[in-house]
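With one protein chain withheld, the remaining protein chains of the complex are depicted in position.
By written order: A, B, C and D. Residues from 1 in each chain.
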Amino acid sequence: MARVTKGRSKKAGLPPGTLIHIGARKVEEPKITILDYDENQFHEREVKAIEECFIFKDKPTVTWINIDGLHQVGILEKLGECYGLHPLVLEDILNTDQRPKMEDYAEYLYVVVKMLHDKGKRGEVEAEQVSLIVGPNFVFSFQESGGDVFEPIRERIRSGKGRLRKMGADYLMYSLLDASVDYYFVILEKLGERVEFLEEELVTNPKTQTLQEIHHLKSEMIFLRKAVWPLREVIGSLERGESPLIQKTTSVYLRDVYDHTIQAIDTVETFRDMVSGMLDIYLSSVSNRLNAVMKVLTIIATVFMPLTFLAGVYGMNFKHMPELEWRWGYPLVWTVMIGVGAVMLIYFKKKKWL
Amino acid sequence: MARVTKGRSKKAGLPPGTLIHIGARKVEEPKITILDYDENQFHEREVKAIEECFIFKDKPTVTWINIDGLHQVGILEKLGECYGLHPLVLEDILNTDQRPKMEDYAEYLYVVVKMLHDKGKRGEVEAEQVSLIVGPNFVFSFQESGGDVFEPIRERIRSGKGRLRKMGADYLMYSLLDASVDYYFVILEKLGERVEFLEEELVTNPKTQTLQEIHHLKSEMIFLRKAVWPLREVIGSLERGESPLIQKTTSVYLRDVYDHTIQAIDTVETFRDMVSGMLDIYLSSVSNRLNAVMKVLTIIATVFMPLTFLAGVYGMNFKHMPELEWRWGYPLVWTVMIGVGAVMLIYFKKKKWL
Amino acid sequence: MARVTKGRSKKAGLPPGTLIHIGARKVEEPKITILDYDENQFHEREVKAIEECFIFKDKPTVTWINIDGLHQVGILEKLGECYGLHPLVLEDILNTDQRPKMEDYAEYLYVVVKMLHDKGKRGEVEAEQVSLIVGPNFVFSFQESGGDVFEPIRERIRSGKGRLRKMGADYLMYSLLDASVDYYFVILEKLGERVEFLEEELVTNPKTQTLQEIHHLKSEMIFLRKAVWPLREVIGSLERGESPLIQKTTSVYLRDVYDHTIQAIDTVETFRDMVSGMLDIYLSSVSNRLNAVMKVLTIIATVFMPLTFLAGVYGMNFKHMPELEWRWGYPLVWTVMIGVGAVMLIYFKKKKWL
Amino acid sequence: MARVTKGRSKKAGLPPGTLIHIGARKVEEPKITILDYDENQFHEREVKAIEECFIFKDKPTVTWINIDGLHQVGILEKLGECYGLHPLVLEDILNTDQRPKMEDYAEYLYVVVKMLHDKGKRGEVEAEQVSLIVGPNFVFSFQESGGDVFEPIRERIRSGKGRLRKMGADYLMYSLLDASVDYYFVILEKLGERVEFLEEELVTNPKTQTLQEIHHLKSEMIFLRKAVWPLREVIGSLERGESPLIQKTTSVYLRDVYDHTIQAIDTVETFRDMVSGMLDIYLSSVSNRLNAVMKVLTIIATVFMPLTFLAGVYGMNFKHMPELEWRWGYPLVWTVMIGVGAVMLIYFKKKKWL
Partner (left out) sequence: MARVTKGRSKKAGLPPGTLIHIGARKVEEPKITILDYDENQFHEREVKAIEECFIFKDKPTVTWINIDGLHQVGILEKLGECYGLHPLVLEDILNTDQRPKMEDYAEYLYVVVKMLHDKGKRGEVEAEQVSLIVGPNFVFSFQESGGDVFEPIRERIRSGKGRLRKMGADYLMYSLLDASVDYYFVILEKLGERVEFLEEELVTNPKTQTLQEIHHLKSEMIFLRKAVWPLREVIGSLERGESPLIQKTTSVYLRDVYDHTIQAIDTVETFRDMVSGMLDIYLSSVSNRLNAVMKVLTIIATVFMPLTFLAGVYGMNFKHMPELEWRWGYPLVWTVMIGVGAVMLIYFKKKKWL
């Protein structure tokens, strides 16, 4: 539940473009890494001061600056000034409760996506905001904490194999988006296992906790939906290639990410449907068990109430009760009692309650 | 519930443009404040008569006239006459149950938004209508009561820092919209806390009041939805820059408010989903408790009914009941009784009712 | 329920344009009134024969012919012939179960709206079909019975005050639409009061009739929805000014009616949501009461069953029951009984059932 | 349930255009009737061999060939060859589980609609496929069995009255569509009566069969929806007059059918809403009755359990039970018992259970 918009209210009344980091501070020290490459050369460096990055500004090579940790607002301010970023972009980068979106500022694109992680014992899904700024020869990526989802891409750049080193900044952006979306499936598979496990538990041994787990999964789905749905539009508008920053050849690849996004959405929706169905099953299994309990009670009561009544009758102390004097009175009463009980049981048998 | 359209029926049959204030009278005396500024100069005044405002009409500076309290219809009439406002606009300003909307009257834009407040012990959300009229060099804002959401903007104008003093009337309008929407998040966070609190209470200790609180929150959401949803369209159409009164540079800022609005809508929808889910949980927890109650009843009845029957049997007064004469009859009966009880309890153990 | 399409089947198999009045006959004698006016002059007359109206046909003044009562098909036929109305239009006027619609026949517009009334003790909402035919200099309005919703408009024409006398037939049409839609709010407010009353009753004292009232209100909403929803499209298409019969200046006014219509739709939808929520509350309050009943039963049974068993045990007639002979046997049994009862009650206390 | 796609699987794997009749064989012998007319002349004939029809092919008069019964595939093949119909059209005519659709083959239009009938005791609605092929001077109509819905149209052609004889093939098509849609209202009215009857029964005397009837009506609605919804699109696209085969003057008439279709859809949707609401009412009335039953049980148990316990106490056989010796012990016990019972009843009275 800690995922509902929080801290946002701090900003009410402040002028637009005010840089305040909203979100949990996740790393001690911001970490800035630079990867600068083209087909032939490749530089990788971790820098302390953001100013070291500015030398790459006018080089034709692709420069990828990755910043982990957003709470040191100064870094962003300097970067923004050097590259001429709009104050609202800087504000949104720090505002980590954005929904995925794409904004075209002509000289650069600003893309917000959510990276998913699962944490804790119950496998709660967490979303981290990743902001990308894509220019003609640079990509800036901003994360709240150091995620390793981008590590394989760094590896591919270092090794120089494949297409990545030969293509421009737009292809790098594609690769980052692709890595994020691909990781969704890792999360979705784990969730799928939980859904399956729950479904089995529901059939074999429904417990009160099952209900809470269903509820928990349900709100997990609401959360995932919020993170994944808007992505469709984001990548869709990138793919339609309205910006000259995105080249035709990259469009095909973006369509591929688009397909994956829709698949992820599909999966989330399927899970939602399944979890909803489970609630129905749970509720009706509760009703069924109530029915079973009531049947036991009714059978016992229906069998023993008349018998107890009979016993009560012959426990009365009237002076004149001829049956009491009979030689075979007692066995007779037993016979009657067993008869009544048997009739009742046959009746329940016929009604399929036994 | 007092929020459902009321007082509207007073107007049935009246000609269009009839100025009647619909809404609770919220302030004693209407308060008119003027802020007139450009990059170099700044005037602030509280006036008694609206006529004092008219001197600013033809000045190139930006004039912001804010009117708190709408019940003195005369003020509006004079202002409308001076600035050539359409009678329907004046009527709508007084009609405080408008839904958020934007109307383009070529020379000026008419924008209606809802400002949210929370009042009372239960934190009920209230909506106040704020009407904005935006011309080339003026902004009029009309409120039912004096809200302090705009105070930070006044402060920014006074201080002369930031962008506000350098930009035109459209940027002022943006600032007012932004302040209103930003305040939504304050309200939403408080609601979010109530939702979280309720969710926890639901799991740990559901009470009958919980149900009423769920219902209450649900109708709160219906209400919020009505206030926030149409805003999307309003700001969307402002942002698309169809009116020459909105400059390109302001468009970017409006897109930012647009994003915030969608985020607010998203949050409201998430709350709705969560509150709906809670009702399901509540209902099934009621069922579960019923089940638990019934199990106790059934166990007690099933254990004691046969035993009472047995006791009843040997309470009968038949002359010839050989068991009664037996030396060990009584302990034997006790043994049988304890045996029957134990069998029953084992049966329930096996059925997992204990 | 009498509102579901009826009588329509009479027309199956008949050629198009066959004039048959479908609907309850609501007035004894059709009433034809003429108002003919321009800015300077004004005539009002009630005529017996429709032919008297034809003299106004070629005058430049605006002629408003209002006909209450549709069962005398001849009137319509003559009017249709004189003004060249399409047979399908005449058929639709008589067919009082049309949904609101607008049809553009180039020389004239045909508009169908629903006027709402509430009748009877339970305040059931009824809808009456009002057909408008709007030409360059005439408006014909057809009602099933004489409604007084248009009376204020007649009054305004008579008095000559305001805009109405100065404007054309399109403005008159607007006024009629506005009067109808404004009256919706009268109906909606009454419904709102019923909804509020019901909601309060639901919380304080839910009864079986409450359920029926909820159901009743629900189908009232379904009915209202059917009457109001299509109006949005009707007025929307009038407002977009696709017909040359609607002047630009009137468009602004139509936008106002459009807003009112959307507000009415909004209110209906809010009511629907509220009534739906009530059903949930009702159902769970029923469950809660069942729970309460079952708890009482269980407590009583759980306390008294073991006690009755104990009493039964010492009511047995075994020869050798040492306890019976004990000096303090009887008080001891009472002590045990009170102890058992107390233990049970403490158990229930702990379980929060008491 | 027999309405779910059946027999369709027979066609899997066959080449397109394979003529196999799918559907129940409904008539013994196919019946071919020809009506050939223009404003001045009129021929009607029932033919045995389809070849007799071909002489009308090049005449300027309108030729209406109606074929009842589709299982003799040869007829269709010859007709298709003579008039150059696409094999897929012929295949679709025989495939009687098409959804309503319109296909424009330039020289002719192919229209599929559903004719509704109600059959059997429960008034189950059945749908029969009617295929229309409309060319410049011919209309072919194909029915599975001989329906009399088209009889009034034949009558109108024979009599020569009205517009029909003066207009072209497109107007004939309109008339056939209109007749089909008009008949929907006959069916809908009958259904409406069943819905009303059920609603009344639900309130006054809900039975288990009521539930089944609700379920039955619900699936009836699903079925109707499937037949009526697509018609909207079909007639809509005809009305928009994209085909030169449809004349402007006929467009107006098609708009009228379009309106009727929407009205039919509206009615179906209203019924659906009403039937859904009924299920809720039924379920809560079941809950209410359960509540009532449980209250009776609880009252009885709560009153008699303590009393029986008391009686049991004084039925114990302890030697030393001073009360038993008292002179007024017995009446005293009765007094206590009556007192306890009265207290219980007062308690229930206060709780409004009585």
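What we mean here is this: a contact is a pair of C-beta atoms (placed from the backbone, for glycine too) under 8 Å apart; a residue touches a chain by one contact, two chains touch by 3 or more.
Owing to the predicted nature of the structure, the values given are computational and were not obtained by experimental measurement.
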Missing chain: touched chains present in the view: A, D
Per the touch definition above, residue among D:Trp64, D:Tyr108, D:Tyr282 or D:Trp353 touching the missing chain: D:Tyr282
Residue among A:Gln41, A:Gln209, A:Ser284 or A:Thr335 touching the omitted chain: A:Ser284
Which residue of D:Lys119, D:Lys248 or D:Arg327 touches the chain not shown here: D:Arg327
Positions on subunit D where the hidden chain makes contact: 1, 4-6, 8-9, 11-17, 86, 88, 91-92, 97-99, 101, 103, 105, 208, 211-212, 215, 218-219, 222-223, 226, 279, 282-283, 286-287, 289-290, 293-294, 296-297, 300-301, 304-305, 307-308, 311-312, 314-317, 321, 323-330, 333
Touch list for subunit A against the chain that is not drawn: 149, 151-152, 156, 162-164, 175, 178-179, 182-183, 185-186, 188-189, 192, 195-196, 199, 203, 252-253, 255-256, 259, 262-263, 266-267, 270-271, 273-274, 277, 280-281, 283-285, 287-288, 290-291, 294-295, 297-298, 301-302, 305-306, 308-309, 312-313, 315-321, 353
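Definition applied: only the chains that are shown with their structure count from here on.
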Set of chains adjacent to subunit A and to subunit B: none
Inter-copy rotation, subunit B to subunit C, in degrees (Cα atoms; steps of 5): 70
Inter-chain centre distance, subunit A versus subunit C - centres from mean C-alpha coordinates, in Å: 42
Multi-partner residues of subunit C (each touching 2 or more other chains): 283, 287, 290, 294, 297, 301, 305, 308, 312, 315-317, 321
Interchain pairs in contact, sorted by label: A-B, B-C, C-D
